[in-house]
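Left out: one protein chain. Kept in place: all the others.
The block that comes next holds chain A.
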């Protein structure tokens, strides 16, 4: 009758004693590494290219979604299920609106058209930003869950934010956050001197234009921060700022009660 311990000498399983019925003690670190599947890796550039294309693809899909929503609304209005948009404000029909516009001077009409187009562009960009942020929330949440697997729960929000800076940042952008500041009253400022998504961004129209465009690329990272913190139990607001490329700052506001 071979002793059970001698069958697995290489794993050095501790002998089971009758005073310790829990089998958790059998899980040595060596066993744990054997049981976790090997972490697959991919090149970081692949993810970067995917995100760049995703931004473009989401702009298209947002436009399609908006136009199909508009079409449904229009169909409902034609069928009489929805009131017209300016009902009760006097001039409701499109013809009346055209007549009103016709009374204005041409320059003013152009101004109105331009403002409407700018608003539409802002709406479009807002739609893409929203989608990118939602993507980030999903990714951040799942990533936080995976990385927290065998850890104790974080008691202090500061610990959660530090986890974000030290573990999640390298998992996504292969480096840690450069600077973390807090006022210990729920506001945290993360600074990254060379933020990867912004590192190779430039615009032929000058640096101010590039900074404006950079805002869109920060939507996904904001989402990641938001999602990761939410999965750790902290619901806060995240905003991002860029003053000089490729440096950027993220501000996290976590209300005290959460």
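In the analysis below, a residue touches a chain if its C-beta (ideal position, glycine included) is under 8 Å from a C-beta of that chain, and two chains touch if they have at least 3 such contacts; residues count from 1.
Operating definition for what follows: contacts and distances are computed from a predicted model.
Missing chain, UniProt name from the options "Kv channel-interacting protein 4-like isoform X8", "Trafficking protein particle complex subunit BET3", "Large ribosomal subunit protein uL10m" or "Dynein light chain roadblock": "Trafficking protein particle complex subunit BET3".
Only one of A:50, A:75, A:115 or A:237 touches the absent chain when the whole complex is considered: A:50.
From the options A:39, A:107 or A:155, the residue with contact to the unseen chain in the full assembly is A:39. Checked against the full complex, the candidates A:60, A:73, A:111 or A:159 give a single residue touching the omitted chain, namely A:60.
Within the complete assembly, A:138 is the residue of A:28, A:138 or A:176 that touches the hidden chain. In the full complex, chain A makes contact with the omitted chain through residues 39-47, 49-51, 53-54, 56-58, 60-62, 64-65, 68, 131, 134-136, 138-139, 142-143, 146, 171-172, 174.
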